[in-house]
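All protein chains but one are shown at their positions in the complex.
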Amino acid sequence: MNQSIIALLTDFGTSDAYVGIMKGVILSRCPTVQIIDLTHEVAPQNIRQAAYLLGTAYQHFPAQTIFVVVVDPGVGTQRQAVAVRTTHGIFVAPDNGVLSEVVERETVFAAIRLPIAAESSHTFHGRDVFAPAAGLLANGAALRTLGTAADPLLRLPLLTGVDNGRTLQGEVIYCDRFGNLITNLGVFRWRGNVLALDRGDAAPLEMDAAALQIQLSGRRLLAVRQTYAAVQTGDLVALISSDGRLEIAVNGGSAAAQLGVGIGAEVTIDYA
Amino acid sequence: MNQSIIALLTDFGTSDAYVGIMKGVILSRCPTVQIIDLTHEVAPQNIRQAAYLLGTAYQHFPAQTIFVVVVDPGVGTQRQAVAVRTTHGIFVAPDNGVLSEVVERETVFAAIRLPIAAESSHTFHGRDVFAPAAGLLANGAALRTLGTAADPLLRLPLLTGVDNGRTLQGEVIYCDRFGNLITNLGVFRWRGNVLALDRGDAAPLEMDAAALQIQLSGRRLLAVRQTYAAVQTGDLVALISSDGRLEIAVNGGSAAAQLGVGIGAEVTIDYA
Partner (left out) sequence: MNQSIIALLTDFGTSDAYVGIMKGVILSRCPTVQIIDLTHEVAPQNIRQAAYLLGTAYQHFPAQTIFVVVVDPGVGTQRQAVAVRTTHGIFVAPDNGVLSEVVERETVFAAIRLPIAAESSHTFHGRDVFAPAAGLLANGAALRTLGTAADPLLRLPLLTGVDNGRTLQGEVIYCDRFGNLITNLGVFRWRGNVLALDRGDAAPLEMDAAALQIQLSGRRLLAVRQTYAAVQTGDLVALISSDGRLEIAVNGGSAAAQLGVGIGAEVTIDYA
């Protein structure tokens, strides 16, 4: 039996029928595929936000999953539409940087440029280009049959923090539903009460979580804690997000609202 | 294997458990059916909006799809509940006009009036009438076994534009998440740089897209463009929506917000 899985990530919202229409197109080509919503609430045309969310999610899906990412301000222009097979996942998307986090971490085995049919709309390639390609792939079509070799993929510069030997300097890159502020400092892993900072090929840098000083928007937090509940309800807490980044939160509340802070705010960790 | 597909369209929102409950009822009758959300964010009790969204979507699904449409201000009254088989799709819904766009375009092969069981609630026929019928159909039940022949279906007058020989006059009939304003002028198709207006049995009327003058709410736009990106970011643009209608948008922004215009606003195209 066909066990294909397609995961959708768009900025279409769910109040219109656009996402439902894409699913109809997919099912018309592969009636038994599982279709999963990653989210459709990416801020309109915010490519960087979509790239971040995709980066936090794709590795938790089966490696054969087909991801369809439609955040596409350039729809109808000359930007190429692509289908990309990697070490973990197949990605169907406009080539506008939305795959930057994936391409940073995975090997690309093949990248195909999808043709835009003459009868395609100029405003809804989700329906007319990306969903049909995904449906065909789910139904067993080989990637190479969908188009021709793609031009090199566009990659956005990653917003990585800077380590100056005593301090990590970074910024808030995401704010979730709860008002938790996720930064680009990390990836950290807990080893007991010690935080280990991943440094790629170099050995991880170990830090005493209890001795770290965090600054965000004029506020200072002492120590990185393990849980929201490590502080009183309503209090600020620094902790490690589920994707290993430094996160600033309020136990039972919203750090974004309490601090009046959002994406782009500067954050530092003194670890000297 | 059962490959039935049920698509849901309601005004229930997704913050309550109503939609989830309908899915439970369906799965209790057909555990392997695919259930797809068209949208649940129809404005409460807005039958016309639901009819429009259904009209834009149903043809993109497989022809055997079962659509369950529950926008039902008359729940518990004498309005009939129906299941309707057409040339493209089976529709389970209250008979209040919500199927108007479908019935305008498709041939109805059979229309059944669904019985309301004595133990049914008077407030949630989505759970007690429509979902059970859809689940039975998905599981293979014949339409005629679900009830008796329905009375003629209620059809809302369609909001079609008027062609006076020099000007098309219409109105805004939908505003999407992006603030794009969709009108009832069309259906248009691009033929290169020429717009062809569908006129049913008559030959399409060809128009020079670059020479058209559009008026909306005191603003004049010159030319219909092919893509959002044909104008500068922040500028108004007239183009053809993904369902072939005249659409007024702002590249990278919201036409509804910028113009302060919504559903019902008058729009004209001078093509003389």
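First chain written, first letter: the chains are A and B, and each begins at residue 1.
The criterion applied here is as follows: a residue touches a chain if its C-beta (ideal position, glycine included) is under 8 Å from a C-beta of that chain, and two chains touch if they have at least 3 such contacts.
Keep in mind the model is a prediction, meaning the values are calculated, not measured.
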| item | value |
| --- | --- |
| Among B:Tyr52, B:Phe67, B:Phe91 or B:Phe124, the residue in touch with the chain that has been omitted | B:Phe124 |
| Among B:Thr14, B:Gln213 or B:Ser254, the residue in touch with the chain that has been omitted | B:Thr14 |
| Absent chain, residues of subunit B that touch it | 1, 12-21, 23-25, 27-28, 31-32, 35, 44-45, 73-77, 121-124, 127-128 |
| Hidden partner chain, residues of subunit A it touches | 1, 3, 5, 7, 9, 14, 34, 36-41, 53-54, 56-58, 60-62, 65, 176-178, 190, 226-230, 239-242, 247, 252 |
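Assume only the chains that are shown with their structure count from here on.
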| item | value |
| --- | --- |
| Centre distance in Å when subunit A and subunit B are each reduced to the mean of their C-alpha atoms | 32 |
